[in-house]
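To start, I am sharing the structure in question, which I have written as structure tokens.
Complex shown without one protein chain; remaining protein chains in place.
To keep things simple, chains are lettered A, B and C as they appear, and every chain counts its residues starting from 1.
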Amino acid sequence: MKIVGVMGPGSNHAKPKDLEYAYEIGKLVGKSGSALLSGGMSGVMEESARGAKEVGGLTIGIGPTASKSEINKYIDLPIMTGMQSGRNFINVISSDVLVFVTVGSPGTLSELAHAIQMEIPSIVIGASEHLQHYIKELSATKVVFVNSLEEIESNLHLFLEKK
Amino acid sequence: MKIVGVMGPGSNHAKPKDLEYAYEIGKLVGKSGSALLSGGMSGVMEESARGAKEVGGLTIGIGPTASKSEINKYIDLPIMTGMQSGRNFINVISSDVLVFVTVGSPGTLSELAHAIQMEIPSIVIGASEHLQHYIKELSATKVVFVNSLEEIESNLHLFLEKK
Amino acid sequence: MKIVGVMGPGSNHAKPKDLEYAYEIGKLVGKSGSALLSGGMSGVMEESARGAKEVGGLTIGIGPTASKSEINKYIDLPIMTGMQSGRNFINVISSDVLVFVTVGSPGTLSELAHAIQMEIPSIVIGASEHLQHYIKELSATKVVFVNSLEEIESNLHLFLEKK
Partner (left out) sequence: MKIVGVMGPGSNHAKPKDLEYAYEIGKLVGKSGSALLSGGMSGVMEESARGAKEVGGLTIGIGPTASKSEINKYIDLPIMTGMQSGRNFINVISSDVLVFVTVGSPGTLSELAHAIQMEIPSIVIGASEHLQHYIKELSATKVVFVNSLEEIESNLHLFLEKK
């Protein structure tokens, strides 16, 4: 089964628009037949899992703690690491394709950095102009910046077919 | 969804009897409605996943490498860590209940040690007399030593109900 | 003993100017009386350790592999993780102060991201305009962008005094 990682801020950094996107992206992933993977916590991680469950998808949460009690309720399979943000590398390399819902928090940035490093196909919505320019300076060839859910959907299917 | 970890040697250390047990345990886990988690590689990890798939179960492999190409073909969801045997701690704390198929390799021993430390209910088949005595010296209260598949099944259901 | 992490690309991404800076920064750290920590490999990691050793400093390398044979020869204390780039989080949280020699590779970017997240005081030389603007968008309060060795030295002493 293919795994699509959805990366984005927890409730401390997420904006209302991020959460709306996360929910819709969760539904896209759920419908695609791939499992949805996230960091298992709040904010984008919770809303994307909620979206996936609503359409019958399967959800995985790679938790930063050792206790499942902190994982959001839309996660079917909590994988616990006890590694704090050291688990971000695991989020990335476990995903066949990644979708980033803005890169407005340093945790999400660390995941985008690892995605570029490990060459995991990545779709990014809501990136600032400066981030987009900077990422181009890194010669990242597998990062696509998009502006709409439609573009996420088409790129997601394109990337999943290639895998 | 509950997760049952099945721990045991890879093909380099596994004996024929270990593999037979692994396959049957995989079927038990698959039928229980819990997901089966293992280290994703060969030997006990492969046979237990094969058993679970045969009865329609869901299988997770926590891989020691970064590349999914090394994961056995009965794993539905490969979670990659790139951590070598450092991932053994993740195997343990992600499981609600653990089943050990002999503890005849040091890798499996590290997992039993972490299970005792983190107080994850554990069922062990095929443990030597000396290991059983030693584990008792550690005052491990959640480790059950058994001698048959029937005992695994009854203890597995008991532990899953309590969770 | 305080620890100063020096982060930057390996020989595959490092430019001649990066290596010159790394060597001089290594000397600054060595003279400061703090231990120098890096990822232990080639490029900036090797040149900074060489600089520190030349002035009698102590050097630590947090290696991505399990074998010490791959660590550069200027490292006194190789700490092995077997975690690939998952060890980047360890590099960051083990350092009292960080110095970044350009952020022109995704591995170094992951370390800057974790530094912002964990609020480790960080000095960055050679950052592009776009990166600087983007980092400001993240409201990172402990990142200082500089253009000269003199500025690195003064900020390093300032940050070390505060610790």
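Remarks
Definition applied: a contact is a pair of C-beta atoms (placed from the backbone, for glycine too) under 8 Å apart; a residue touches a chain by one contact, two chains touch by 3 or more.
Predicted model, so just to flag it, every value in this text is computed and none were measured.
In the complete complex, the residue from B:S32, B:N72, B:S95 or B:S110 that touches the missing chain is B:S110.
Interface note for the absent chain: among C:Y23, C:F89 or C:F159, the touching residue is C:F89. Although one chain is not shown, part of chain C still touches it, namely residues 1, 3, 35, 60, 62, 66, 76-82, 89-90, 93-94, 118.
In the full complex, chain B touches the hidden chain at residues 83-86, 88-90, 104-107, 109-110, 113-114, 116-118, 128, 130-131, 133-134, 137-138, 140. Across the interface with the omitted chain, chain A contributes residues 66, 81-86.
Criterion: only the chains that are shown with their structure count from here on.
Over half of the residue numbers at the interface between copies chain A and chain B are found on both sides, making the touching surfaces mostly the same.
Inter-chain spacing, taken between the CA centroids of chain A and chain B, is 29 Å.
Multi-chain contact residues of chain C (touching two or more other chains): 83-86.
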